[in-house]
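First comes the structure, then the notes that go with it.
This part shows subunit A:
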Amino acid sequence: MRAFTTLLLRDIKLAARSGGGAALALSFFALVATLVPLGVGPDLGLLARMAGGILWVAAVLAALLSLDRLFQGDFEDGSLDLIALSPLPLELTALAKIAAHWLSTGLPLTLLSPLLALLFNLAPPATLILFLSLLIGTPAVSAVGAIGASLTLSLKRGGLLLPLIILPLLSPVVIFGAGAVALSLDGLASANALGLLAAFAFAAMLLSPFAAAASVRLNLGN
Partner candidate 1 sequence: MNFDPLNFDMGTYAVYIWPAYGVTVLVLGGVTLWSICAWRRAKARLAALEAGQAP
Partner candidate 2 sequence: MQFLFRYANPHNFMRLSGAVLPFTVIACLMCLGLGLYLGFSAPPDYQQGRTVLLMFIHVPAATMAMTVYGAIAVCSLLSLVWRHPLSDTAARAAAPLGALFTVLGLITGSLWGKPMWGTYWVWDARLTSFLLLLFVYIGYMALWNAIEDEIRAARAAAILALVGAVNIPIIKFSVEWWNTLHQGESIVSGKTAPVFLAPLLLMMGGYFLLFLTLWMVRIRTAILERRARNLMQAGAR
């Protein structure tokens, strides 16, 4: 347990140190949220209806930004080999890294979202649903993202391959997350959508450490 928390805290500190961690993702999130209205026009009625989808897509893209460094940094300087040799099972290592990624990216994005929802004139009840959906869904983004990161970790120009691999896999998250907001805007209960989202997130957190660990092992040459 101690090894888990040590790794978790280490990764959070590393994320904060290199590239500003949360600050980068938050800025990107806010930028995209600004860019879309510039693209579609300032009609607040339209923007309010699109807010859920736009903010969810922006959040996923922002979370993607730091994913390729999830394993690659440690891989390149050899720390990953050492970590893999430690008594902590590789699956738990993966889980720790996923948790660290969420705490340093997904959670800050979630916390910023109500402010950005203001830009879109999103009604308060819907904003609450947006916040909840991001809170539940961003861990899934980190989890699924970890699978992609571990598969591509040995690639130097893995660049666009990582989003290409995981974005289709993340479509249910965007669908359920933004769908919950849309339901709320129509005055309907979002519990169903949030429940489906939670189920997906739960399954992702449960299964992706195994897939990620298997991918790390194969890239470490075992």
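Candidate selection criterion: all candidates are chains of the complex that A comes from, given by their letters.
We adopt the following convention: a residue touches a chain if its C-beta (ideal position, glycine included) is under 8 Å from a C-beta of that chain, and two chains touch if they have at least 3 such contacts; residues count from 1.
Here the structure is a predicted model, which means the values were calculated and not measured.
Tell me which of 1 or 2 touches subunit A in this complex.
The answer is candidate 2.
Which residues of subunit A touch candidate 2 in the complex?
It comes out as residues 147, 151-152, 154-155, 158, 161, 164-165, 167-169, 171-172, 175-176, 179, 182-183, 193, 196, 200, 207, 211, 214-215, 218-219.
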